[in-house]
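Left out: one protein chain. Kept in place: all the others.
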Amino acid sequence: MNAPLDAPESSASAAASPGPGREAASQGKSLGQIAWLRLKRDKVAMTGAVIVVMMCLVALFAPVIVKFLGHPPNEWHQEMIDPVLSTANEPWGGVSAEYLFGVEPVNGRDLFSRVVYGARVSMLIGFLATLVSVVIGTFFGIVAGYFGGWVDSLVSRAMDVFLAFPLLLFAMALVGVLPDAAFGLQGNALRIAILVFIIGFFNWPYIGRIIRGQTISLREREFVEAARSLGAGHLHILGKELLPNLVAPILVYSTLLIPTNILFESALSFLGVGVAPPTPTWGGMLSDAVRFYNAAPNFMLAPGIAIFVTVLAFNLFGDGLRDALDPRTH
Amino acid sequence: MITYILRRLVAGVGLLLVVSMVVFAIFFLVPRVAGADADTLAARYVGKSPSPEAVAAVKERLNLDDPIAVQYAEFVKGLVMGTDYDSGTDVIHCSAPCFGYSFNNNLEVWPQLVDRLPVTASLAAGAAVIWLGAGVSIGVLSALRRGTLIDRAAMVTALAGVSLPIFFTGLVSLALLSYQWQIFPPGGSYTPLLDNPLEWAYGLILPWLTLAFLYAAMYARMTRAGMLDTMGEDYIRTARAKGLPERTVVTKHGLRAALTPIITIFGLDLGLMLGGAVLTESTFSLPGLGKFAVDAIRANDLPVVLGVTMFTALFVVVANLLVDLLYVWVDPRVRAPS
Amino acid sequence: GGTDSGDAAQNEAVDGIVRPTDEQGGTLTFAHSNEFDSMDPGNTYYAANWNFSRFYARRLVTYAQQPGEAGQELVPDLATDLGEVSDDGLTWTYTLKEGVKYQDGSPIVAEHIKYAIARSNFATDVINKGPTYFADLLDEDDYAGPYQDSDLDNFEAIETPDERTIVFHLKEPFGEFDYLATMPQTAPVPPDADTGTQYQTEVVSSGPYQFDGQWQPGSTLTLVRNEHYDPETDPLVRNLPDEIQLSFKQNADDIDNRLLSGDLLVGAAGVGVQTAARGRILRDDNLKARSDNPKTAFLFYFAINPNVAPFDNKACREAVLYGADKTQLQTAFGGPTAGDIATSLLPPVVPGYEEIDPYGTPNHEGDPDKTRAKLAECGHEDGFAANIAYRSDRPAGQKAAEALQASLSEYGITTDLKGYPSGTYTNEQAGSPEFVRQEELGIMIYGWGPDWNSGYGFLSQIVDGDAIKPAGNSNISELDNPEINKLLDEAAQSQDKQRREEIYARIDELAMDSATFLPFANRKVLLYRPEELTNVFVNPNYHMYDYVSLGVAQN
């Protein structure tokens, strides 16, 4: 009854190498190369990838972009604002060649610059938090799956505990009670560190479960036993035999976790427990924009669409990556 | 069967206990690490301008000077057996499960939780019906029409659905549908079901749709993936070889198997959501548990935060328990030794 | 464009009574975006609730039912007259009217008022949300409150020689004692009905309306007529509607929309409409005509704490005062409809106010030269770093903090914004000197309104060195100037209104001179009165519509 365990792998191989006499068709190409070939063919995923790369560049080169296309993100332009109504003098929230997305009500800050700078926080937190989740999740997942027994029980119960928490509430509460300066960090650096840690830390069970499941099925494969019979220790087996097989799921779930984390950060900012102002964040802008939904729709749309496009791009790419790496989808 | 349920129950209670410890530690220990002391905690019970005497009195009354372990034991005792509180005029009994009294309005937390549950439950139940219905049918359709225009359109919509922050969709739909065109009632419109079922539904349509949009998208994707997997299984071929009509093959054989794992996720989602659909309730100002919790967190109202968190954990644990039992029923393999 | 043309009609209810009537009937609906701290009249510190609770909790004294200055007059309510003060100023005596009854028809007796004050001021372990002026002023040493000491006779500072007489003995003279008698804490509470913190669920009414059954906090509060209320005993007309409904935790924007559409009659919090509705009202002359934009006695300012470096140096504080662009602060705060630019502590609506602007700058836009000079004087030519604390859940305050940050940054003063929940802001962060020092909160935004409309009511908590507390401190500038402290004491004890007002103006000057206050806005609120609302005027003490006067138009 060992068929189900390695069904995907063996069916893929069976298709690739039909008979003993015939040479395999796709010889020489590594699975990674095959995946890349497939990915390249997936227009939608590639679009996602291009946008992701673009957004990363935007985040990275925000100062340069803003220098040429906007105004400093924290610079006030009250001349753009009607003091009585608090909204832009010009229609459409002041959208013009000078202010590409218009200006923020009340203080006339350049929305374009703020959206561009907002990408920094979102991306930074999205990536770092994912890294934290992946590291913790992979470690515990692999250890639980490989050693089984009480280790597995312990880790699995811990994951249950984490999954039973209302994550958002918890993060909110935690951000609220944590001190203002710690670990030699303070201000926004600390805030970001805390957010990264909380988001990352509370998301690890999702990836942990996947890795654990994969590890359990891998552990049953005979190559693990073969390694043991050669005298390999646990470290070798975990690192050299199992980990390479987990790279694909880790990669896929990372790309799918990043957008989730970006959304999570924006939700926290929206609820007012994100990065402190005036640092622009998309969620924070949205939460400010609520009050001006009718008078300045551009204020709401600019960060909203930015979140949407970024998250969508990551999702598209992640989806494509999953398909490309999945041996079943031929 | 009985032993199984008992075992699961014990495990659930254990889980709750651990959750309560962690939550308690975070809310009572972390602030202390961060510099708050018994005085500041006590001050939270006192109004706008607390006098030192008032603070001291509260501290005394709530035993805030005790070691944390003792306080935790008290808390658990309150949960299980209830606690007596001195309300001033006489001793009032906060009966089990007692989550203590809100810092803010001096009211027992538990009845307030129970009070807000119907809102959240209405929100969750309505949304769940929509998202399960829509998500699953779209997912099935997409899987069956794999690669066609319908499939692509459905999946792009689904991806959009999971990529849109719920507060954004909520806000935009409120701005347009409620305020601009006034098709739907504005945020915060909640009528209890028993008062007027029509009003109830009308007031909740927008939150339902917003919430369901996100989840339907997720479920459509999961269903599609599950259906693609199961429709490739050998037993589907067997069913076809029996001469069954395609509809039977898809629903009775394919969907049944594809839905089984979705039950787990649904249970977890629903459990978490019953603890408060935080963003939706905040966006639509629905007086449910999520909004309650957010307000409480903003006001640093620890007993309430603790209560909602525990309440949610309880729902998750119970939902998981139910899912486990349901699983036994839908998937006979679970009964077999693995 | 249309911001000027509608001015004629705006503010109609500030200067006069709109649609005056004595027609009874209808349901008066209120909605609150949050909830009151407690509906217990002895346990609340919200102006709006002091205003609202008059429906069911009559006090010894109240305000005349008039708009404008006339409305600041005190008139006896349950008492037959204003307080009668002894020559040494230490004893105040009130006599109750005859025939005043509770909702169950039983008579209101002086001892119940004594009891109400005992529970609200001396049982701070239980009832602690309201102010404790009585505890501070009464000549009482070791009374433990009615819950620990059920013998009311041990509470010696208040005497009730007979059922209708109540005598207060003070430690020191206090000229404005009648104002204290307007507080809801003087509303009578029958000891038998008192359930401590839970009294809020079944307050025993002494006014024209009573709770409709036991009320569950958080749910809609319905008030129905109190049969035993006798309008003859009441100086005010406050019984027009048949029923009053107050719902809580409503979405703020939603409240505005319902007000504008006439679904709802009053926004209970009394803080005016939100940004979104403000835009709509100000753009539409018809709507604008139905709005009022009264000044309030609420001041917004930044406290500059002299115990946090570099603000221990006065020149550094002055640099901030000269560097701030108040027009920017005003816009950030919501523009002219949200507040006038403030130049000193005392709000213009407080009697005795004198206009001064000790740190004035051209057009209020800041004075670069003076700022630089002061920076040089304090030894930081190129600026310095500081923190600005604000309430993270108050958007206007946050924007103001950002505005200050923006204008200071021009002088190299870099600031970090530190947001704290408003729920604990006064108690644990800005109001905790220890915390302020530890986190180096040099600049803190704060808002302050008087508990009653006088200089003492306004100033005593925020400039009095004796009022500095380890937690819940309101004097967050930590100003401890002996001269100010002395003047405050003198004002308190003086029976001479004229003299008191002179003193307040002097304190204002002295406090400003300490350079620990950067006042920037005297709040104004934009109120909207739906057409169905009758008998509307702005109460000059609470700075919102006078709730108990309101009626509902009958077709």
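Of note:
Here the chain labels run A, B and C in written order, and each chain numbers its own residues starting at 1.
We adopt the following convention: contacts are C-beta pairs under 8 Å (C-beta built on N, C-alpha and C of every residue); 3 or more make two chains touch, one makes a residue touch a chain.
Convention: contacts and distances are computed from a predicted model.
For the chain that does not appear here, its UniProt entry gives the protein name "ABC transporter ATP-binding protein", which is one of "Phosphoribosylformylglycinamidine synthase subunit PurQ", "phosphoenolpyruvate--glycerone phosphotransferase", "NADH:ubiquinone oxidoreductase 30kDa subunit domain-containing protein" or "ABC transporter ATP-binding protein". Although it is left out of the displayed model, the omitted chain contacts the following shown chains in the full complex: A, B. Of the listed positions A:N188, A:N245 or A:N294, the one in contact with the omitted chain in the full complex is A:N245. Although one chain is hidden here, its contacts on chain B can still be listed: residues 1, 3-4, 233-235, 237-246, 248, 252-253, 256-257, 260, 328, 330-338. For chain A, the list of residues touching the undisplayed chain reads 1-6, 9-10, 12-14, 16-20, 22-31, 221-223, 225-233, 236, 240-241, 244-245, 247, 330.
Here is the rule we use: only the chains that are shown with their structure count from here on.
Under the stated contact rule, the graph of chain-to-chain touches is complete, every pair of chains being in contact.
Chain B has the C-alpha centroid lying closest to the overall centroid of all protein C-alpha atoms shown. Taking each chain's centre as the mean of its C-alpha atoms, chain A lies 23 Å from chain B.
Centre to centre, using the average C-alpha position, chain A and chain C are separated by 47 Å.
Chain geometry summary: the mean Cα position of chain B and that of chain C are 39 Å apart.
Among all residues of chain C, those that touch two or more other chains are 253, 393, 421. For chain B, residues that reach two or more other chains under the stated contact definition are 35-36, 179, 297-298, 300. Interface of chain A with chain B (complex): residues 157, 160-161, 163-166, 168-170, 172-174, 176-179, 259, 263, 266-267, 270-272, 283, 286-287, 289-290, 293-294, 297, 300, 304, 307-308, 311-312, 315-316, 319, 328.
Residue ranges of chain C in contact with chain B, taken from their complex: 34-35, 37-38, 43, 45, 119, 123-132, 135, 147, 194-198, 200, 216-219, 249-251, 253-254, 257-258, 393, 421-424, 426-428, 432, 435, 438, 461, 469-472, 474. Chain B makes touch with chain A in their complex at residues 15, 18-19, 22-23, 26-27, 30-31, 33-36, 159-160, 162-168, 171-172, 174-175, 179-180, 232, 268, 271-272, 275-276, 278-279, 282, 290, 293-294, 297-298, 300, 305, 308-309, 312-313, 316-317, 320.
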